[in-house]
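A single protein chain has been omitted; all remaining protein chains appear in their positions.
== chain A ==
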Amino acid sequence: MKEYRVLEIKQSVFEDNNKQADLLRQKLKEEKIFLLNLMSSPGAGKTTTLTRTIELLKDKLRIGVMEADIDSDVDAAAIAKTGAKVIQLHTGGMCHLDADMTKQGLEGLGTEGVDLAILENVGNLVCPAEFDTGSVKNAMILSVPEGDDKPLKYPLMFSICDVLLINKIDVMPYFDFDLQVCIERARKLNPDIRVIPVCAKTGEGIADFADWLCDETKKWQA
């Protein structure tokens, strides 16, 4: 009988990702690039919100966008119309991006001269919340048709975000969505979360988000 031994490893599998994320943030700081990680469920309006935001910011900041999806390049095509630099990342079935994939994405995008890089994460409220991408700030979009109970169902996502955009407020009268209740539920998980109600279709509220993004980018670069 072969002699066997037990070797203790005791390593968190996420630890490696956290380390890589910190390294990436450090590099972004040195290069004065602000990275925003934008998350939401599929169809909440990430791409439409982004195109609106880019329209307001394109004369103030040089913007690059990474579109992460399992397949297709429809989102990248939509962003390209705004004139912003864009790259489509295919995750090959993976439901989230980690720090290493984000770093590769930034390299593929080419960040020279970019002030603001935006990562449009895979549409999913679960997994992307678990993995630090190396972003400076996290933002999420919750759209009215999804319901005001989402902070209860996906608490981690609401806990890790700096900004919560509540999109499609124009259709509020047709849904049982209580804005105040939703904000209270989100603040219970994350007292500092900034909530911005928007309608990406009409552009309502987008200026507030664009201002926040511009301020945060300037702060990061200072």
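Note that in this section contacts are C-beta pairs under 8 Å (C-beta built on N, C-alpha and C of every residue); 3 or more make two chains touch, one makes a residue touch a chain; residues count from 1.
Throughout what follows, contacts and distances are computed from a predicted model.
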**Asked** If you look up the hidden chain in UniProt, what protein name do you find among "Hydrogenase maturation factor HypA", "ABC transporter permease", "(2Fe-2S)-binding protein" or "Pyruvate ferredoxin oxidoreductase"?
**Response** "Hydrogenase maturation factor HypA"
**Candidate in contact with the missing chain, chosen from A:Leu56, A:Cys127 or A:Ala207** = A:Cys127
**Contact set of chain A toward the excluded chain (per top definition)** = 2-14, 16-17, 93-96, 98, 126-127, 130
